[in-house]
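Removed from the display is one protein chain of the complex; every other protein chain stays in position.
Letters A, B and C mark the chains in the order given here, with residues in each chain numbered from 1 onward.
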Amino acid sequence: MSIKENEEFRPKIVAFCCNWCSYAGADLAGSSRLGYPADVKIIRVPCSCRVNPMFILRAFEKGADGVIICGCHPGDCHYSTGNYYARRRMTLLFSLLDYVGVEKGRTRVEWVSAAEGVKFSATMNEFVEKIRSLGKNVRLEDLRCRN
Amino acid sequence: MQRIGVFVCHCGSNIAATVDVKKVVELIKLEPGVVHAEDYQYMCSEAGQEKIAVAIREKGLTGIVVCSCSPRMHEATFRKAAEKAGINPYMVEIANIREQCSWIHKDMEEATKKAVILARAAVAKVNLNAPLKPGESLVTKRALVIGGGIAGIQTALDIADAGYEVDIVEKTPSIGGRMSQLDKTFPTLDCSACILTPKMVDAAAHEKINIYTYSEVEKVSGFVGDFTVDIRKKARYVDMDKCTGCGVCQEKCPSKKAPSEFNRGLNKRSAIYTPFAQAIPNVPVIDADYCVKLKTGKCGLCEKVCQAGAIDYTQKDEIITQKYGAIVVATGFDVIKLDKYDEYAYSQSKDVITSLELERIMNAAGPTKGHLERLSDGKAPKNIVFIQCVGSRCSDNRGKSYCSKICCMYTAKHAMLIRDKYPDVNVTVFYIDVRTPGKNFDEFYRRAVEEYGVNYIKGQVGKVLPQPDGQLLVQGVDLIDNKQIKMEADMVVLAAAIEPESSVRKIATMLTASIDTNNFLTEAHPKLRPVESPTAGVFLSGVCQGPKDIPETVAQAGAAAVKVVGLLAKDKLLTNPCTAKPDELLCNGCSTCANVCPYGAISYEDKLINDHGIRETRRVASVNSALCQGCGACTVACPSGCMDLQGFSNRQIIAEVDAICR
Amino acid sequence: MQELISRIKALLADKTVDRVLGWKAGDMPYNPEPAYFETEEDLKDFVYDGFCGANLSKYMIEASKLEGKTLVCLKPCDTYSFNQLIKEHRVDREKAYIIGVGCKGKLDIDKIKAQGIKGIKSISGAEIDGAADTLKIDTMYGEKTCSYADAMLERCHVCKGKEHMIYDEIIGESKDTADGNRFDEVAKIEAMSPEEKFAFFQKELSKCIRCNACRNVCPACSCRKCVFDSNKFDSAQKANVVSFEEKMFHIIRAFHVAGRCTDCGECSRVCPQGIPLHLFNRKFIKDINAFYGDYQAGADVDAKAPLTNFTFDDIEPGERG
Partner (left out) sequence: MYKIAKANLPALFRLIAENQELYLPVNTADQVNFAAWTEDAQVDLDKLKTVKSPKDVFFPQSENLYSCVKDGKKISIEPEALKEQNFVVFGMKACDIRGVEVLDKVFLAEPVDSFYKARRDHGTIVAMACHEPEESCFCKVFGIDCADPAADVAAWMIGDELFWKPITEKGEALTKLAESLLENADEAKVEAEKTAIRSIVEQLPYSDLSLEGWNGDVLMDKFNSPVWEELYKPCLACGTCTFVCPTCQCYDIKDYDTGHGIQRYRCWDSCMYSDFTMMAHGNNRTSQMQRFRQRFMHKLVYFPANNGGMYSCVGCGRCVEKCPASLNIVKVVKAFQKQGGSNS
């Protein structure tokens, strides 16, 4: 999809949310009618530690403009330790992506509890804003996926 | 390729008002694998579920996508419906087009577009779903209640009455909790001890209830139906079996400088003590921080005077390991620290007290034997000012954003009791709002104003200034008359906010139960599952879940007990089939997965493998599906992709990613 | 080298070992190949000199499946890899007899050729015993010289030291040849703007031909079947297209070996296109050291690997350490 200059840029954003906290936080944002742009699409995973870096790179390859991973707050993981592993994995992955020249703001991790509908909505609004300012992901996308 | 049916729910107008459901149906029909799509008013209704069953029968569906509310609402409903119609329940996926679409978007075109994408992702996933079968695990018919306050006691009694073993773990030397510290209770003005003590006795006497006081939960492992808990029984230095509770040791103890926790530090207690007269068990503990014998080796007076020979200075902490099927958290609350509220001079004047301290002062067993007097000089106060919402409903980060719920009522109670007993004392209450929803609550408050002449001022107090003469100058605003108020008082009572007991964080972490930003435990659903934690097998009772008064606490305690009983009544539980599963042909035997498994569910075995004709003995991973809880940590740790998670497989998640990004 | 050969002969003779994994002289002065020797007769082709850069640890995965013990010659840096393979249960310590061989820095023929030296007939000074500062190279286009240090592999300039981490015996002297900091290049890239970083890696990775030499030589990439060859992630693509493929491959490969990579440098040594692949691995190592404390994979078999470990107050993703 070519972005015409005058057309508003609508990013593709993938949000991986853990089932126990962040997905519930997103539901709470919904039931509290706390809006955020439709650009965000959520994929439910059992835990942030289920998010394989390959999923993130895959999203970028297929044309995602931003990827955000949400999990329980450290210490609150439903599986006790999952988010601690996720934190290390994502820290290293994000650092490497930055190192190969991917704009830093395209990836993000946020800890959102089931009670934090407000935070979920605010985080998504903020993230979408950031991705809009960064524009289309052209560094990681596979050109074959454009239509 | 699956034969997929897609069912789009209107949810009345909840979805249909924002998402063009007809359009979703029309577009999703174009997806590979989709052989049927329809929309309906309420998919979760019986008629809606029947539509799924009919389509399964008539179209030979092998996979189902329901575009509706959150899977956290109705995934189980639709899985059951599918199962009834003859297909595996795990062939159902939900596209969340309500909470995560129609409710948060306003523009119909945009919301519809998103709903289609979410539906596509679900279809892409279902295409790769495989039938799964839950395993079974046994239920240990015993419950643990953490906290021995009114919530814990009531829960334990109700579970025990249903015939199941219950252990109460209480960290202080006696059960009773906050309620035992209260003097009277609203709105009936019953004596708190009079209604609590019988329950404490019932609990202690119940053959199914086992009480561990002066004990704490140390470690929790396992899962619903099969928790293993380590309980630390702290050294009491008094033999529970021998002690007769005569109390002589407490009288004779020479060390009487320890602040009394029960009386909120307003007076002192001995090093060997029971917190209060009606304590259960009526067995004292020795406070090692104050005991001369334990600190210096000298003294030993209590041992000498104890006729039962119950004193044992060599006692050590003891760890008890016990299995439970269910765990109830009833850890209760405390009042917040007031160090961020210097303007009320709490730390400067002894005559600025919290409401809980006032309870002790009013109580006959309290530090002043129930006489209302100033702690600074023992004089009877003439003017008392109550300040509401100290730290509650706070917009800055000094206090709590929530309403503590009980303060309006107990303040009315205090004001009424004071005016009743000491009619010459002027009582003024500064409030933001008076909140009295509840049976007979507003009537109670109005009696305080109308019958007892309590002076309610809508307004906030800016400052309490201690004067050289010992008086307190209260500066505030009257918002109704819109004027500054300055008044002298000789006692100021602060309605300090309540917050969850500080140890709850640690306990929540051990239980992997989620907690909100205010440290209240999160319920599985705020309306429909208010006494369950999202963590299966963990239940919530009392203020640990949110502020509530005694009747609400007791009601919730009973509700939690019913949930526990419902669980313990089962012999077996079905386990989550979404567990990790290794592909032996790809396994390197490297142990990386086992290193991150929080449940010790992965082990290794040397196994003869036939890899496309190459036969060799290899070290390969195997997953104990009864222990695996399906977090997926191993799947990412595994470099070869050998370890995958059923129900959330690599290819399924990638299919969702692809569907969203295309 | 004579001492090494006679010791090997003795160990073969008394049946302490059933075979030897070492290097066989090539048909050029600079191309010895990894080889097995089973008899004294075989050993006449045994060589150990400056061109024996290949890390033999990974070959021990297959050797561990054979009957009896295999004697393996490991240089100090190779022993880290061997330890890491023990940690991951990929080699059998009981089946290995490790001779820690001395190392004074290994040579890179491409660096010699890059100096315009071609038509090489013989090279002297690369022998392991007589340590020479200068290589004498006889070529079809005359006699040339090249300093030993200038001809060393990149990894030897950031040598991890002369200590063997695991061995049954050590034969020969080793030298710490480090004359640089292994994170300098990484730091240089880190200091670039995102555009420069992107351009740098884009240029380097555009050379990638997906030959998999880096992966196949890597002792950490010991998977029976690589994710890029299986259908587990639908990631089995072989095309090298003007897109994400190479980046994805190299990023994931680096991630998969993060915390396990000993920085043996084989990937960069074997890349036919001279891509400095170690820059990925070293970035992870640098980050791990900075974020979670110094960690050297393969130094200690029992140490907890950084990615299977955590602390409660680890830094958050996106923060800088």
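Keep this in mind: a contact is a pair of C-beta atoms (placed from the backbone, for glycine too) under 8 Å apart; a residue touches a chain by one contact, two chains touch by 3 or more.
Bear in mind that the values here come from a model prediction, so they are computed numbers and not experimental data.
By the touch rule given at the top, the unshown chain touches A, B, C in the complete complex. Considering the full assembly, C:Asn31 is the residue among C:Asn31, C:Ser147 or C:Asn181 that touches the omitted chain. Of the listed positions C:Lys44, C:Lys188 or C:Lys203, the one in contact with the omitted chain in the full complex is C:Lys203.
For the chain missing from the display, the contacting residue among C:Ser64, C:Gln115 or C:Gln237 is C:Gln237, taking the whole complex into account. Looking at chain B, the residues touching the absent chain are 30, 32, 612-614, 658, 661-662. Residue-level contact of chain C with the missing chain is found at 26-28, 31-36, 54, 59, 118-121, 140-141, 203-204, 206-207, 209-213, 215-217, 225, 229, 234, 236-241, 269-270, 272-275.
Residues of chain A that touch the chain left out of the display are 62-63, 144-145, 147.
Following the convention adopted for this analysis, only the chains that are shown with their structure count from here on.
Viewed as a network of touching protein chains, the structure reduces to a complete graph with every chain in contact with every other. The interface holding more C-beta pairs in contact, when B-C is weighed against A-C, is A-C. Centroids of chain A and chain B (each the mean of its C-alpha atoms) stand 29 Å apart. Chain B and chain C have CA centres that are 54 Å apart. Shared interface positions of chain C, i.e. residues touching 2 or more other chains, are given as 227, 233, 307-308.
Multi-chain contact residues, meaning those touching two or more other chains, occur in chain A at positions 52-54, 58, 75, 81, 85, 89.
By the touch criterion stated above, chain C contacts chain A in their complex at residues 186, 189-190, 192, 194-202, 227, 233, 235, 241-245, 247-248, 251-252, 254-255, 258, 280, 283-284, 287-288, 291-292, 306-312, 314-319.
The touching residues of chain B, when paired with chain A in their complex, are 70-72, 96, 98-101, 103-107, 110-111, 113-114, 117-118, 121, 505, 508-509, 512, 514-517, 520, 522, 526, 534-535, 578, 596, 598, 629-633, 635-637, 645, 648, 650, 653-654, 656-658, 660-662.
In the complex of the two chains, the chain A residues touching chain C come out as 52-54, 57-58, 60-61, 74-75, 81, 84-85, 87-104, 107-109, 139-144.
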